[in-house]
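Data block below; observations after.
A protein chain is absent from this complex, but the other protein chains hold their places.
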Amino acid sequence: MIELLNVTKIYNRGRHNEFSAVRGITLELIAGECVIIKGPSGSGKSSLLSLIGCMHRPTSGRIRLHGAEAARVVGSANPAEPVEVTSLPERYLTEIRRQLFGFIFQQFNLVRGITALENVMLPAYPLGVPRSVIRKNALELFDSLGIAHRATARIEHLSGGEQQRVAIARALITRPTALIADEPTAHLDSNLSREFLAIVEKLKLAGTTLIIASHDPLVYDSPLADKVVEVRDGLLLSPGSSR
Amino acid sequence: MRTVIESQRNILDYALSGLMRRRGKTFSLILLYALVVFVLASIMFFTHAMRRESELLLSGAPELVVQRMIAGRHDPIPLEYGRGIATIRGVSRVQPRLWGYYYDSDIRANYTVQTTTDDSITRGTLAIGAGLARMRSLKKGDELSIWGYDGQPRTFQVATIFTVESDLLTTDLVLTHEADFRELFHFPMERATDLSVTVRNPREIPTVAARIAELYPDTRPITRQDILRTYAAVFDWRGGILIVMVSMALLAFVIFAWDRASGLSANEQREIGILKSIGWKTEEVLILKLWEGAIISLTAFLLGLIGGYIHVFLLSAPLFARVIKGWATLYPSFRLTPFIDYYQVAVLFVLSVFPYLLATVVPSWQAAIVDPDNAMRGSE
Partner (left out) sequence: MQSGIIALLVTSLGTAGLLLYAARIAIQTLRSWDLGSGSEQQLLLERKTALVSTIVALILGFQVVTLALFIYTVDALHILFAGSMCAAGTLNVNPLGYPSLAIKLLCTILAGIWMIINRADYLAHDFPLIKVKFTLLLVLAPLSLLEAGSLTSYFLLLKPDVITSCCGSLFEGGRTTLAGLLAGLPPVPSAIGYYLVTAVTLLNGIITWRTGRGGLLLAVTSLAAFISGIAALVAFFCLYYYEIPTHHCPFCLLQPEYGRIGYLLYALLISGVVTGCGGGVIHLNRKRPSLSVIVPKLQKRLALWTVLSFSLYLLLVTIKLLTTSFRLD
């Protein structure tokens, strides 16, 4: 569903602290697959994920999205034609992002001071769904993730594992077709990591595309992975060793 | 359309909950803002109500008054002038008026003394305004001494105490019998303070006034329109100066608001970064910020408006009545008739809400353009 052609990302271009985080990656991600991106710290995994997830535009190269959904978002006349993300205005990137992707961030990125429930509801607010409906969906997610009893607790009162599951629930509230997870097990012990993989398995069975960056062997050696790619210094090392 | 409304509602809800979370900051901002609006509202209501009171009063005043001038000063006018004026075409009636001021050293206040043709005021009796009655604690039937031109006091009986729709200018009024008035002040016979002229067709007033000035070059005809204009100018001028001063305060506040809005706390910045990363568009965050601004300024506006109303109409504007009224001894507890029109509310709205919105639009935008991938990098 996503195609990257020789994509680069240079931060702070033209300034003294210019940094090339992604240096020409070509990659195709297929709908329904589970892809693991591994590599050492600082190799550019997070940068690659944010390009895939339409967080920002690449410095050069092209990113294309296949599928009717992306075509509908930009109002394209021909749904069979892939959508060229590269030059879309920011608000379209955002629109695509929230229609297609759910994100689990390395640091969870939950808003402090509000309840777990409201955190999960947040991504759906601008979509124009009535609040009561969002609330119902969120509570269902809390149920299925086994944290229903913590729904009305404030974020800062939750344990790491609970926060993780709140972050998962938030990523799923908009019913994304693809889930992007950045180091999802970095803050978890091995028990919780296994629990996470169980959730991933369920999602995969439901047909969700999974894109996970991780340097945790438990994740990249897991049988769930359809494809493991390795990134080093902004370049692809093993071009998709499929199993 | 439905989805637009729903998403706006959701964003508004979230704006409210955000403001409540930052309670301390929100309420201090609203309080300061409301204070500025309050002062502004008080001044506007007050000057406006004062002006309306005087207009109300003047609506009962004669359409045309003729004074005699000697060496540029007002002097009693001979009654024969009146007989002459009565013959001008269009004039239906000429009435001599006798009035003046009397200084009461006991309570250090000026009364306006005027004669009346009302039958209930016979020789030796008076009618007085409610303010005066209160100051001297007089009831109907009590006696009041007034010092004459010769330094001898005359004693009068209070026949009536009147209160009328507007008590701004009648509160210090004393009505006497004509003969008493002339005796008390040694006012020359065959003279009057001025003449009140009634003209059959109001459109002819300017013509009649011109004709009078022509016949009697030593007189000055004054039309009610002239007086209304002067009043309007005076009250507006006094109020205008205050409003300029308060506008300065408003300006200071706006700068403060701009400063507040542009200096986001680290927490707020982080929150916006998260919103952006989970799929809020720049426009939506901007709308969130604008909703916050709208809530703050509308709340402050309403609070200030209600506060100003209570201050002026229920408490009689204790904070600055003296500044505007000037001669205030007789008015400590006098009440203005509550009167507000949409225009004043609209002006107050424009004056207090618009500058705030103008000042916060750019900082709000700056807050809204935080990069979404800030969250990706996890800047904790």
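Some observations on this one:
Should a chain be cited, it is by its letter among A and B, assigned in written order, with residues numbered from 1 in that chain.
One rule holds for everything that comes next: contacts are C-beta pairs under 8 Å (C-beta built on N, C-alpha and C of every residue); 3 or more make two chains touch, one makes a residue touch a chain.
Every value quoted in this text rests on a predicted model; they were computed, and no experiment measured them.
Of the candidate positions B:L29, B:I212 or B:L286, contact with the unshown chain belongs to B:L286. Set against the missing chain, the residues B:Q8, B:T160, B:T207 or B:S247 yield one that touches it, B:S247. When the full complex is taken into account, the listed residue touching the unshown chain is A:E90, out of A:E3, A:E90 or A:D226.
Check B:W147, B:F185, B:Y309 or B:W365 against the missing chain and you find that the one touching it is B:W365. One chain of the complex is left out; on chain B, the residues touching it are 40, 43-44, 225, 228-229, 232-233, 236-237, 239-240, 243-244, 247, 282-283, 286, 290, 343-344, 346-348, 350-351, 354-355, 357-358, 361-362, 365, 368-369.
Although one chain is not drawn, its touching partners on chain A can still be listed: residues 13, 56-60, 74-75, 77, 86-92.
The rule is simple: only the chains that are shown with their structure count from here on.
Averaged C-alpha coordinates put the centre of chain A at 63 Å from the centre of chain B.
Contact residues on chain A toward chain B in their complex (touch as defined above): 46, 49-50, 55-56, 90-91, 94-95, 97-98, 103, 105-107, 109-114, 118, 122-131, 134, 170, 174, 182. Within the complex formed with chain A, the residues of chain B that make contact are 2-7, 9-11, 13-14, 17, 21, 267, 271, 273-284, 371-373, 375-378, 380.
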